[in-house]
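Complex shown without one protein chain; remaining protein chains in place.
Take a look at chain A:
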Amino acid sequence: MTAPASMGDGNKSRGGVVYKDKSKPTDVRHSNINAAKAVCDAIRTSLGPRGMDKMIQSSNGEVTITNDGATILKQMNVIHPAAKMLVELSRAQDVEAGDGTTTVVVIAGALLNAAEKLLSRGIHPTAISESFQRAASHAVEILTSISTPIQLDNREQLVKSASTSLNSKVVSQQSSLLAPLAVDAVLKVVEPGREQVVSLTDIKVLKQIGGTVEDTELIEGLVFPQRIANVNGPKRIEKAKIGFIQFCISPPKTDMDHNVVVSDYAAMDRVLKEERTYILNIVKQIKKAGCNVLLIQKSILRDAVSDLALHFLDKIKCMVIKDIEREDVEFVCKSLGCRPIASLDHFTPENLVTAELVEEIGVGGSRMVKITGAQNAGKTVTLLVRGSNKLVLEEADRSLHDALCVIRCLVRKKALIAGGGSPEIELALRLAALADKKEGIDAICLRAYANALEIVPFTLAENAGLNPIQTVTELRNRHAKGETSAGINVRKGTISDILEENVVQPLLVTVSAISFATETVRSILKIDDI
């Protein structure tokens, strides 16, 4: 990389010599490019299977250990506005593709570096920007042409790409276990014919400390992190009839300015008795409907279920799970195939759903409720992630999220490309060839763009402790000979056919990384004043 000292100088001169109008845009650009490059350098070391983790202690003392580019940048709290753009970039990649958040920033940094050199040659920023845009669209075309389509029933391929994504994380050793989990989870929630809208909200990830990451499991059904609310009710119900209510089973409160006035002692008994009969009525209705598992939405205004109501529900042997968060309602309904019951009048047998088994299970130190075998279950799954400490657990969760995103990308766009720096080097070669056919500024910019893409294999090699120059040149050589799938085999430290090593990634990830990075670089280039 180039000397960063210029940025400090740039700042000074901008502050001190304001009247030198002409030099200002250049300085601003320099400062922006340097800040962005610094961000890129900060997370470069976490790229690839041999990448390392960052430990970030946030301002409130909380510690995060992560390998995920988006998370690192989010936590890092950078100040420079241009650096913030890169943070946004990484977040955009996280939202769109879910994976490749480090890659996108590394590419953006390299492109900026290239742009800086072009600027110093006196090429106008707009020209560079235009030609980068053209280069990016060429790149996307080339990527699509070298991708291989896959079928969703080819589970093996999907597992391969999930494990490629997991390989750079803390949980890499468990990738053989987590990758199939991720694939199964996504495939379960895919609705045939509506692949485009597959949503990860249908996969609920529960984190539970204790055990090791190997104990992570996929649960077909529903798991609630609460315990059963009953005092001495049943702990296990087979052939359960489940009702999901949104109203409360507790004595109604009067409004602030209303009062029940009691004027003789006989009325006191009536008040007490009225309260009992009110609740009893609800409970009897529940019993009449044949419900034996009751899910109750959390209520902040009053007790969702009063002690007295629990007592009655115990008596009719009805299991109660309370405090279901409002945002989980949709998920619960979808997975059980039920409708939430908002008032007692609707509490009828038609609105109940049946499940094979509802039971309280002990996981680690805590207990949770598991519902399995719902009769008309929707397409949802629950992943129970375990880890030996909080930091590992959270990182496992993030890694699993990335893996899920990778599979989602494949479901949306059914095409794979090789990993291990192979597509980037292929792009570099083909774009360079294209540059030879052009003339003028375009040719120079295109060539610079092509060279910049080599940063990905370069960094991969560097992080793996290989000689980057040797590796990248050899890789280029192999690709020039027509081995389009040659890539860096980080484990063995050699160049080999990366497809045989099962290192594959979804096309969507790389395509969006390249187009996002280019767009961000273009917008940074266009800034000439802060």
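By definition in this document, contacts are C-beta pairs under 8 Å (C-beta built on N, C-alpha and C of every residue); 3 or more make two chains touch, one makes a residue touch a chain; residues count from 1.
We take it that contacts and distances are computed from a predicted model.
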- line: In UniProt, out of "General transcription and DNA repair factor IIH subunit TFB4", "T-complex protein 1 subunit alpha", "Proteasome subunit beta" or "Uroplakin 3A", the chain dropped from the view is recorded as "T-complex protein 1 subunit alpha"
- request: Among A:Leu47, A:Ile203, A:Leu308 or A:Val385, single out the residue that touches the unshown chain.
  value: A:Leu308
Field: Identified contact with the non-displayed chain, of A:Ser145, A:Ser199, A:Asn232 or A:Asn376
entry: A:Asn232
- prompt: Looking at A:Asp41, A:Glu356 or A:Asp397, which makes contact with the chain not pictured?
  reply: A:Asp41
Task: Could you tell me which of A:Thr354, A:Ser388 or A:Ser523 touches the chain that is not displayed?
output: A:Ser388
Field: For chain A, residues in touch with the removed chain
entry: 1, 4, 7-8, 34-35, 37-39, 41-42, 45-46, 49-50, 52-61, 63, 65, 67, 75-80, 83, 170, 173, 209-213, 231-232, 235-236, 251, 253-254, 258-265, 268-269, 271-273, 275-277, 280, 284, 307-308, 310-312, 314-316, 359, 364-365, 387-392, 464-465
